[in-house]
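Accompanying notes for the structure given below.
Excluded from the complex is one protein chain; the other protein chains are retained at their positions.
Every chain is named by a letter (A and B) in the order it is written, and numbering of its residues begins at 1.
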Amino acid sequence: MKYEKEETIQTYPGWDDFYNIEVSDKLDFFSRNERLFDIIFAQQFDRTFLNFMCKLSNQIRLLAKTKMGANKLSGLLSHKRAMLYFVQPSTRTFISFLNACHILGMKASEIRGTTTSSEVKGESPEDTIRTFSTYVDLIVIRHPEEGFAEKAAWVLNQTEQPVSVINGGSGPDQHPTQALLDIYTLERSFEHIGGLDGKNIAMVGDLKRGRTVRSLSYLMRNYKDVTLYYIAPEVFRMKDDIKNFLKKHDIKFFETEDFPSVMPIVDAIYMTRIQKEYSETPSNVTDIYPDFHFRKEDLSNIQSHCIIMHPLPRRYEIDVEVDKDPRAVYWRQERNGMWIRTALIAYLFGVDKNIASEFN
Amino acid sequence: MKYEKEETIQTYPGWDDFYNIEVSDKLDFFSRNERLFDIIFAQQFDRTFLNFMCKLSNQIRLLAKTKMGANKLSGLLSHKRAMLYFVQPSTRTFISFLNACHILGMKASEIRGTTTSSEVKGESPEDTIRTFSTYVDLIVIRHPEEGFAEKAAWVLNQTEQPVSVINGGSGPDQHPTQALLDIYTLERSFEHIGGLDGKNIAMVGDLKRGRTVRSLSYLMRNYKDVTLYYIAPEVFRMKDDIKNFLKKHDIKFFETEDFPSVMPIVDAIYMTRIQKEYSETPSNVTDIYPDFHFRKEDLSNIQSHCIIMHPLPRRYEIDVEVDKDPRAVYWRQERNGMWIRTALIAYLFGVDKNIASEFN
Partner (left out) sequence: MKYEKEETIQTYPGWDDFYNIEVSDKLDFFSRNERLFDIIFAQQFDRTFLNFMCKLSNQIRLLAKTKMGANKLSGLLSHKRAMLYFVQPSTRTFISFLNACHILGMKASEIRGTTTSSEVKGESPEDTIRTFSTYVDLIVIRHPEEGFAEKAAWVLNQTEQPVSVINGGSGPDQHPTQALLDIYTLERSFEHIGGLDGKNIAMVGDLKRGRTVRSLSYLMRNYKDVTLYYIAPEVFRMKDDIKNFLKKHDIKFFETEDFPSVMPIVDAIYMTRIQKEYSETPSNVTDIYPDFHFRKEDLSNIQSHCIIMHPLPRRYEIDVEVDKDPRAVYWRQERNGMWIRTALIAYLFGVDKNIASEFN
């Protein structure tokens, strides 16, 4: 894994220059031997990769059902160590990644919270990341600062013994493993009806600030004939950058505030949290936009195969009574996050072939 | 492990109705295939189960003494994952459960502290628990709210893939694994003199608020001819509910404030922390009730086989000098907590038979 130091020094531009390169032009920096090495942007995933991740996740899920299979999995990376560096708290994503490590037998160190003692002593973030890389083989980063995970990977890729970085969510835009789990949930749910190609998908709620619906929209480029329905109040409409992207890639989309009219015609409804300026305690019912909620009675208004998704946590957007309907897949979606993260880590360490070989 | 969803929906009453059912009438809800599935109340333990737990703990303790045995144990649940959800801090119980997991090779995720980030985002406690259940195979809960662990189990038992819940202490009354370790300590200490049946046990200190002495009193129903001596100042006397329970089950008990008079006639002395209204810094010596302490000189006043127990942590109730006397078993009692929790987890996953088979 060691590579030429001299060459590296010349190859990598300075951070400010690098950061401003178009995403599509810097993907090579995060690959190695024709494989993704760092997982930073959802844009790194093409259809081949997405299909591969879904297949690998299925295999892992199947193996995990038996003790023998589970033990096989937990021996795959028992000699590897991960660091979960969660500067921004996120219980759900943290626990999901941690259990993905556990499934593969990987030992994990964790830092949860806003500061480390070294930062208190004045260490630079780059030095902190480099320190972690001296101890472990993989760093998963959750950080409030846009571009932090990318910078970490950029720093490490210039060292003698770089380790892989996975972006567990940084800043307002990128959360690539969430996008992966959403794709996996859609593909898995539509397994017997031709997969995601050709489906109609409604995205509901705060589309303006919703990181998940934005990433998922981008990834639709990889699928054929998908139609998107953006259902949001005026103030939370999807931003132009995404809409321009869709137009450029000939992806059909419609915008409306009329949720009920869309319900019967879609194959998936992706609900998101919606709330006036993220107010913690809405002062009245209009703050929570009830027209963009999914209620128990709406179950009779959707197709028998239409799935209901939500990135969770939810507040008021979906009635608890909806949970018992088989079309409510958000809990499964959450579990899919663990499976796809397991698949991703297995892939990064090249043990995906050991998993695949169980199915020959 | 999957069971019929439709049936479930009809079987389970709403939470408020359920919560008010008599404990004895709801035990079935926490069992499955004639085995305990969730560990919520000390009332779930009958003599057969208690004996079985003691025997299993002995076997585990013996296996753990050798590298081969310890490795056997740590392979038993290496494919399973636990979540330790300790909303109410409790270092001792937490570390005890964590090491029980470690002994069985189980991977553990932990949440320690009062809030998770999802709760901050407005997630309901039920959704939080359900989230955990999507990632792990067992949830251990410590919570300040009475009935919280029970509610968690009630919620999960209505889902498609429920996982076991262990109550690691919730609210003022229930801490079933503490009761188990106390029983185990008594049985183990009296192994060569006929076990717990027929013994005299003094319980000393704050009997009114002491969760451990209350649970232990309840469990005496399972043993023959035990006599209890309640030794407490007026303000901290055992409450009527326990005394009525003892009367109903013909269990002899005496109440007194005269500790020295009881010392020579009992087989076990169960000390508890005692302090005026749980004041953190007692302002004078009467706040700490010195008449209900056990001092070094008291060692000559008790029988040669009389054991001294304490749930720990201690403050002033037992002189540190007492620790060196072989009859002071509170450190062993603490360690017994780890063994019995290991046994309990092994039982919940049905690997108790793998342990027993080592002793055929």
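One rule holds in what follows: a contact is a pair of C-beta atoms (placed from the backbone, for glycine too) under 8 Å apart; a residue touches a chain by one contact, two chains touch by 3 or more.
Computed from a prediction, not measured in an experiment: that's the story for all the values here.
*Asks:* Which one, A:67, A:81 or A:237, makes contact with the chain that was left out?
*Replies:* A:81
*Asks:* Would you indicate which residue among A:27, A:111 or A:288 is in contact with the undisplayed chain?
*Replies:* Spelled out, the listed residue whose C-beta touches the missing chain is A:111.
*Asks:* One chain is left out of this view; which of B:39, B:54 or B:98 touches it in the full complex?
*Replies:* If we include the chain that is not displayed, B:98 is the one touching it.
*Asks:* In the whole complex, what residues of subunit A lie against the chain that is missing from view?
*Replies:* Here the touching residues of subunit A are 5, 9, 78-81, 83, 107, 109, 111, 116-118, 120-124, 126-128, 130-132, 134-136, 158-159.
*Asks:* With the missing chain put back, which residues of subunit B would touch it? List them for me.
*Replies:* 64, 67, 70-71, 73-74, 89-92, 95-96, 98-99, 102-103, 273, 280, 312-315, 320, 324, 326, 331-332, 334-335, 338
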